[in-house]
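Shown below is the structure under consideration.
Rest of the complex left out; these chains stay put.
Labels for the chains are A and B, by order of writing; each one numbers its residues from 1.
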Amino acid sequence: MLVVMQEGASETQIENVIDRLVEMGFTVHRSTGVRHTVLGGVGPKDDFDPAELEVLEGVKECHRIVSAYKLASRHFRPGGTVINIRGVDIGGPTLVCMAGPCSIESAQQIEKAADIVASAGARVIRGGAFKPRSSPYSFQGLGEQGLELLRKAADRRELLVISEVMDQTQIPLLAQYSDILQVGARNMQNFNLLRELGKIRKPVLLKRGIAATIEELLLSAEYMMSGGNYEIMLCERGIRTFETSTRNTMDIAAMPVLKRLTHLPVIADPSHGTGRREYVVPMARASVAAGADGLLVEVHHDPDHAWSDGAQTLRPDQFAEMMQQVRAIAGAIGRAA
Amino acid sequence: MLVVMQEGASETQIENVIDRLVEMGFTVHRSTGVRHTVLGGVGPKDDFDPAELEVLEGVKECHRIVSAYKLASRHFRPGGTVINIRGVDIGGPTLVCMAGPCSIESAQQIEKAADIVASAGARVIRGGAFKPRSSPYSFQGLGEQGLELLRKAADRRELLVISEVMDQTQIPLLAQYSDILQVGARNMQNFNLLRELGKIRKPVLLKRGIAATIEELLLSAEYMMSGGNYEIMLCERGIRTFETSTRNTMDIAAMPVLKRLTHLPVIADPSHGTGRREYVVPMARASVAAGADGLLVEVHHDPDHAWSDGAQTLRPDQFAEMMQQVRAIAGAIGRAA
């Protein structure tokens, strides 16, 4: 904790800040500069809100120097984390592709999806069983029945399954059918859900919220890791900006930034990142070129008639083309695929 | 639904779009302009994603002309909605202030808070019983015991109670102790929660998400209203932008924009809107001057020692000053307070 006092802060103001820091458990080191007094505090609390000191009189600004995340930091495991799920490595040299429809619609549809996914060489199938929608009259998902269909379709082709958990009550059900539990962007800071996910021993893919900073994404990962679940993947899926030609602005720089800050595997979701089918393939290529360990994309045998997210869902031929192109790029940067 | 075809779109492309519209249940009206063909579609579906048509070949852009919200629109109830809760009108000519601590900490603390709130003339006390925090080791709230303390403190002074509901499982508990159920910014699009809140008959205060547009806020209100709960208040509490001198950027224009678009009462939360105590009073004044029907602010008898949100919490003297100032402004614009 570094507290920079304002120019001309009075001795009383400085001492008042020191008293507050001591009261909060910090050991304080004072350093008087030409224009500013700086107070360094070493202490037990890491999740401290610097604004609490900044509102004290005479304080100019306050910086937390210890990162609020530790288990998630690259320093904790410099070599990087590889999550092995029944023979599939995520975070290792091989690029991992996860693909499938937005929603599980029927046995026939999910079998077709599994064919598309497996035949193009992806190793993980996705599909949503719970679809709380903006209209209460819209399709809300097949629930457990959908998960059963997804699991069967995956098992027939030795695919792994990833599916989204909407709240903590769904964890047991999802854990039964799915190899990876996905936390959606809107739930990135649902701490009740994160706490329970920290207690299980299933890999979790955590999506970045549309208004979340990279640091906040890492804090949410830390929250689960502090509960003991170390198998966390982080997923960039676009942030909200003023640009409207794509649904979100995909922050491709999140790939190298996360690779530098954390040891956790990084996945890119160009379907939600763009919201438009025609941009998914180039953004998948860009994500891999920037260093993503894997991709999460939506594909459907007939996306124009998909029950949800059709506009951002690839056709089978587009998906096959994407797989071929991202493999070529992975190879070009010395990565297997 | 208006679909604008690209300049030079082929007849085949145009007919393909018409077929899709018809297949979706729209009656189509074609209008051929000098440079663009425009297809107008009248149909049963209002929650349609325009991007689904925009990905079709030859389509330039697609506009939904019917608002996705109806019950929440000003047109539905041009005179505006006044929510009457045991004698307190919200949305009427009188400004309503809701205030109290971020968290309920103890009987003593909440009694002191209730004194501060009541003696300054506010009619509603706030206080959080569930505080899922960024650190799993932090204070997590007093739960039901806290709600009991809050209720008692309120009843002794004839105050109404507002408290936050974190997920749908908490609705019965909150409905028992609280007059108004608050939905936090992170839950603005938690459709499972919204669906259940639509079924009860308790007023709800819905906070705008930090990355939510005003239209999305109205869609979430509509979601509850379509379930039958018409007593919804909307709350502006700041959006995320590039500016960092305040924690969020309070969108004061949301006040007149919402007043124009909807009949629902509009409340402003300058505590979360700024994150800094010294800016709460001027932003409370600005909110009222811009047309807010009420305020939601944090106050504590000793904010430097509050268990949460201290930096944005007013001291009792600041709160009393705020109440006096917003009353004067309400009067200046012809409003009671």
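Throughout what follows, contacts are C-beta pairs under 8 Å (C-beta built on N, C-alpha and C of every residue); 3 or more make two chains touch, one makes a residue touch a chain.
Worth saying up front: this structure is predicted, and the values here are computed from it rather than measured.
Chemist: Quick one: how many copies does the complete complex have, if 2 are shown in place?
Modeler: Number of identical chains in the whole complex: 4.
Here is the rule we use: only the chains that are shown with their structure count from here on.
Chemist: So chain A and chain B are the same sequence; what rotation in degrees superposes their CA atoms, nearest 5?
Modeler: 180
Chemist: Counting in whole Å, what is the centre-to-centre distance of chain A and chain B, each centre being its mean C-alpha position?
Modeler: Centre-to-centre distance between chain A and chain B: 27 Å.
Chemist: Mind pulling up the chain A residues that touch chain B in the complex?
Modeler: Spelled out, the residues of chain A in touch with chain B are 20, 46-47, 49, 51-52, 54-56, 68, 132-136, 138, 166-167, 169, 186, 189-192, 195, 198, 209-211, 219, 223, 226-227, 240, 247, 275-278, 304, 310-312.
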